[in-house]
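Take this structure first; my questions come after.
So, chain A:
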Amino acid sequence: MTAPPGPAPAAEVLAIVDLETHFPLNRGTLKAVEGVSLTLRAGETLCVVGESGSGKSVTARSILNIVKPGRIVGGHIWFRPDAVIGAGNGNGPAIDLCALDPDGPRLRAIRGARIAMIFQEPMSALSPMHTIGQQIIEAVRLHRAMDKQEARARAIELLRQVQFREPETAIDRYPFQLSGGMRQRALIAMALSCQPQVLIADEPTTALDVTTQAEILSLIRSLQQRYGMAVLLVTHDMGVVAEMADRVAVMQGGRVIEHGPVDAVFRAPREAHTRRLIEAARLLERRGNRAAGTPAGGPGQAPILSVRGLCLAFRGTTGFLRRRATAVHALRDVSFDVAPGEALGIVGESGSGKTTLARALLGIHRVDAGQARFRRADGSLVDLCARQGYADRSLYAEIRMIFQDPFAALNPRQTVEQIIAEPLRIHRLCQRSGIGDRVAALLRDVDLSADVMDRYPHAFSGGQRQRIGIARAMATNPRLVVADEPTSALDGSLRAQILDLLLELRNRLGLSIILISHDIGVVRYFCERMAVMRQGELVEIGASDQICDAPRHPYTAELLAAVPRAGPRHARLRDPDAAGPD
Partner candidate 1 sequence: MARYLARRLLLMAATMAALSIVCFAIIQLPPGDFLSARLAEMAGTGDTVDVANVAWLRAQYGLDEPFIVQYWLWISGVVGGDLGFSFELRMPVAEVIGERLGISLTVEILAIIVLWAIAVPVGVYSAVRQYSIGDMAATLFGFIGLAIPNFLLALLLMYLSYIAFGVTIGGLFSPEYVDARWSAGRLLDFLGHVWAPVLVIATGGAAQIIRILRANLLDELSRPYVDTARAKGMAEWRLILRYPVRVAMNPLVSTVGWLLPTIISSSIVTGIVLNLPTLSPILLRSLLAQDMHLAGGLILLIGVLTLLGTLLSDILLAWLDPRIRLG
Partner candidate 2 sequence: AGSEPFKEAPELAALVAEGKLPPVDERLPTQPLVVSPLSEIGTYGGTWRSALKGASDTGWLRRTVAYDPLVAYSFDWDDVVPNVALSVDVNDDASEFVFHLREGHKWSDGTPFTAHDLEFAITDAIQIPEYFGASRNTHLLGAKATAVDDLTLKIELPEPNGLFLKQMASVSGMWPLMYQEEYCSQFHIKYNPDADAEAKSAGLTGWPEALYLACDLDNWRDTERPTLLAWKLTSPYDGLSQQVTFERNPYYFKVDSASNQLPYLDSLQMRQSSSVDDMVLQALNGDIDFMDRHIATTANKPLFIDGQAKGDYRLFPTVQANMNTSIIQLNQNSENPALNALFNEHDFRVALSLAIDRQEIIDVLFVGQGEPWQASPRPESRWHNERLAKQHTEFDPDRANALLDGLGLTGRDAEGFRLGPDGKRIAFRLDVTSDVQPTFPDVAEMLAIYWRALGIQLDVRKSERSFVYETMRANRHDAHIWQGDGGLGDAILDPRYYFPANVESVYALLWAKSLYDPGAADALEPPPAVRRQQDLYRELQRSADPVLQDQLFAEILEIAADEFRVIGISLPPNGYGIARNDMGNVPELQPHSWIYPTPGPMGVAQLFHKRG
């Protein structure tokens, strides 16, 4: 395996040539990646964009050869460990990663140390049985000769860099005790722990609010500048692309359809598909909440949901034998109303309690105080937070939730059909014989073809799973949907499509929506009103436009300032007035 006539020019730390990765299916194989070629130079950021399911994640995973049960069936991935910024000075041997034994020591020495990876689904990617500290420390110690104390200190430092508020205590917490964004940041910290030459980041900021995202991106930038780290960034956030990318690759159907410097691609996209992607991203920003239309119910009606004084603290302990009591006040005196047919957006920094609020409303978490009165279809009121709140299971057909982690929320042992049919079956919403059609229709609504019905959740891309979750939530024609980051893993065009679907339902059925998102653009596009959360408190609530244009709370202002925009090399939007079209 030494020094083949490396096809990679010296400065190209990574060169993917004609990569083909296939997955076995029940019938035949699925060619997820078909002849992808990409290059990555030291110190450079290559953004990979493309519609959901186009093979971005599989390409990224192929680099470290972690694609089970798939197989890399063709192509090469040349890795040149001595490549540095500036051409011509790396002439050591290049290694073909595809040719290495996937479990062998040579590839292992590269994984984590030289090429680090951040997986797309942060929630499931962490071991549930170990604290994040243990997992980061282990990563550090695998490749660096450090004793436990040093490694711990380094882990704390890393957590601090990825914006953990109290890294000293956070380090001893288990993934299930962390918010989605916190987990994602822990993964980022883990990936950065050994100062890799190449960072493969698969949608690393989907669960992060804009401020945190900005910090993380600038952290990556500074590492790039300092160590010449090359970054392969998979994302569909065009704002991020604009801010980060040197070059962009656009994928569709397992192939790279366009590949070039970011300015070129943004200014003059060659492919229609690329154009669509960029357009869709801009559209969201441009339209603001004007697309929201008029809710069916109209104002002045009695609220469908009225939340008063919700308080919730996670009282837990850390450590096994010598336990220390800890309490995280995830909700502090949260009150708001949702009118019928209204969409309420909730934004806020990562870990501010958004998911907790959603779960509290669905009765998953017990609240310490407060109530959430929900007006049912027959006009009766139930307190969702009371103990017997969900005694009548038909309520579950009226209120639906879309989970933040789409993978974890899908039963790995059920086919998509079973998953989506489950609420239909339980609430007897359609005849047995009609279930198949109904499921197929729901899948089509979220832009999935019906022939994926017999696949299991693990055989999907992140965005596809998210759509399955949405289809399931919509299956019962609910009256209130609590959607926790429902579109974070979707590319711009799909996102718009899904949101339009929701809007259509809202207009037609008077569906009320609580939309949790860190994407202010989405919230503004979609919601009449929005609420801003911070450390468990609702700091501001009001009409979306008003909040976006004239935030009252300094935190809101800070949030808005951090929103990246979908144009290359644009400065951040500091002036709220500039939030309009280009």
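The candidates came about this way: all candidates are chains of the complex that A comes from, given by their letters.
Convention: contacts are C-beta pairs under 8 Å (C-beta built on N, C-alpha and C of every residue); 3 or more make two chains touch, one makes a residue touch a chain; residues count from 1.
For clarity, every value in this text was computed on a predicted model and none was experimentally measured.
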* With chain A shown on its own, which candidate in 1 or 2 touches it within the complex? -> 1
* Asked: Can you name the residues of chain A that touch candidate 1 in the complex?
  -> 61, 64, 66, 68-69, 103, 105, 108-113, 116-117, 119, 121, 124-131, 135, 138-139, 142-143, 174, 176, 187, 190, 320-321, 323, 407, 458
